[in-house]
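Only one protein chain is missing from this complex, and each of the others stays in its spot.
Up next is chain A:
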Amino acid sequence: MKLRMTLLATLLIFLLALVACSGDGGANTSDTPDDDATETDAGENEDTEAEEATAAGDQVLVFARGGDSESLDPGSTTDGESSRVTHQVLEGLLTFEKDSFELLPGLAHDWEVSDDGLSYTFYLEEGVTFHDGTDFNAEAVKTNFERWADPDHEYAFSDDGYVYSMYGTMFGGYKGEEGHVIEEINVVNDHEIEFILNQPLGFFLQNLGMSYFAITSPAALEEYGPEINENPVGTGPFKFVSWTKDDSIVLEKFEDYRVDGLPKLDRVIFEVIPDNAARLIALRSGEVDIMDGLNPDDAEGVEAEEGLELLTRSENNVGYLGFNTQSEPLDNVEVRHAINYAIDKEAIADALYAGYATTAKNPLPPGYLGYNDDVEAYEYDPDKAIELLAEAGFEDGLEIELWTMPVARPYMPDPETVAQIVQNNLEDVGVTANIVREEWAPYLEKTSQGEHQLYMLGWSGTNGDPDYFLSSLLHGSNIGSSNREFYQNDEVDELLDAAKRAIDQDERADLYAQAQELISEDSPMVTLVHSTPVMATTSNVQNYVPHPSTSESLAEVELTE
């Protein structure tokens, strides 16, 4: 009998609760047009939270992002969500300027390059300790580089599936391979280290600024072994505390950080909130302080909203429409020019990024070394396109395949819409584009084997060097892999090779500028847009500057009330 009564009581309570909830829900829905009332609500919340935080004497910043890190061992990952976190914990020899790829000293306060560009000497900061208390020195640097270069190194953990692909890409391969540029690494003394190259590499220093080449404590490599990917130990402003997968990563202030007065935050928490809309709600309700990956369509609302700030990252990618330049009729440069004139890039930028993108005239993002602003853009001009097609002998129009990317990427957030715009644009000039769909892996495979005609793809920068864009996409030696244009222009190849070998950055800039001029004339691709990803913070976040690489230091960030 007692049990029955309890049941009845529970039932009543739940029913009451249900009625109460639905009542409130209803009332509130009708209230929501009343913006003033709701904003005060949100404001009050933030205030109480901020008070609580200061009461505890702690500056705790919550950074919300869409996906979890893959690994916290920077060398063995190529994932931006990973380096975003490791960049706080570990440091490299060099680093980048806050909002560009300009080089700044990191763990090396100074460096010298020999005239032949084959020897680099770095002078390391003294008195720096890793988070585990061991000393940072030249030996530690050497251990890290050897670990990445040599699959047989005791800390390479190859048997556990560790691959240092970023190292392989950036330094031309691994130990013993042809093309691997680092010949040897000499420890001169504790605070001086020398890298001997077997061929000059114009972006060697640029590579060292990348967060993927940050230095891990050798003692920690010994201690954690293959579990180093869950236990990062570096010299950075924040120490690693804990990681709950697909949930949160907690970092705390490293008291002995080598720069006095930094970091300003006591704790940083990286939270995973996969849904963009939910992430924005969490920001508005004051549960998080910074959110990455704002929908461009929400940007306007955030900008107008009191208590929130809208931020943009500078361009570091390119979305493009590539031609297979060895497949008829796209092997005809006039046809390629015609298609270039036929595409309305502005429309694509507006439709896809709500205007948070700049139309592209070079494969290289603006702001990059050697970006050639004198290259004349192919302005949207359907009449000219028709004229050019007629000159090329296609006055009756032509039919081509348009390969559409099956997945969204930051440089191409909505490939289907782009495909439709392109298809319509081409229709207007008498070109029938038949959309071809493939799964992602076959898409990449088949386009690198040349089974395609017109296709969509993009590229994102990592080390901030033009070589990574221009050589990968358009150097003849990359036909069959990342040169899906099958573009072969010996003059361009020579320029790119010379720029890769040159040490003088002005000389390199000049060579790349010339290459862009030729590329634009040959028109192996329709460069569409460079997107500027948008993000939002609450107004009490100070000194936060988004970096184009997506990894920015939070050392100087602080929270005001």
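Going forward, a residue touches a chain if its C-beta (ideal position, glycine included) is under 8 Å from a C-beta of that chain, and two chains touch if they have at least 3 such contacts; residues count from 1.
The rule is short, and it goes like this: contacts and distances are computed from a predicted model.
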Out of "Peptide ABC transporter permease", "Succinate dehydrogenase flavoprotein subunit", "Peptidase M19" or "Membrane protein", flag the one the UniProt entry gives for the chain missing from this complex. "Peptide ABC transporter permease"
Give the residue, chosen from A:Glu184, A:Asp246 or A:Glu379, that touches the chain omitted from the document. A:Asp246
Identified contact with the non-displayed chain, of A:Leu124, A:Val141, A:Val233 or A:Ala282: A:Ala282
Hidden partner interface residues of chain A, rising order: 4, 7-8, 10-11, 14-15, 18, 24-25, 28-29, 31-32, 38, 41-42, 44-45, 53, 60, 62, 67-68, 70-71, 78, 158, 160-163, 165, 168-169, 226-227, 229-230, 242, 244-248, 250, 267, 269, 271-275, 277-279, 281-282, 284-288, 439-442, 444-445, 457, 472, 480-482
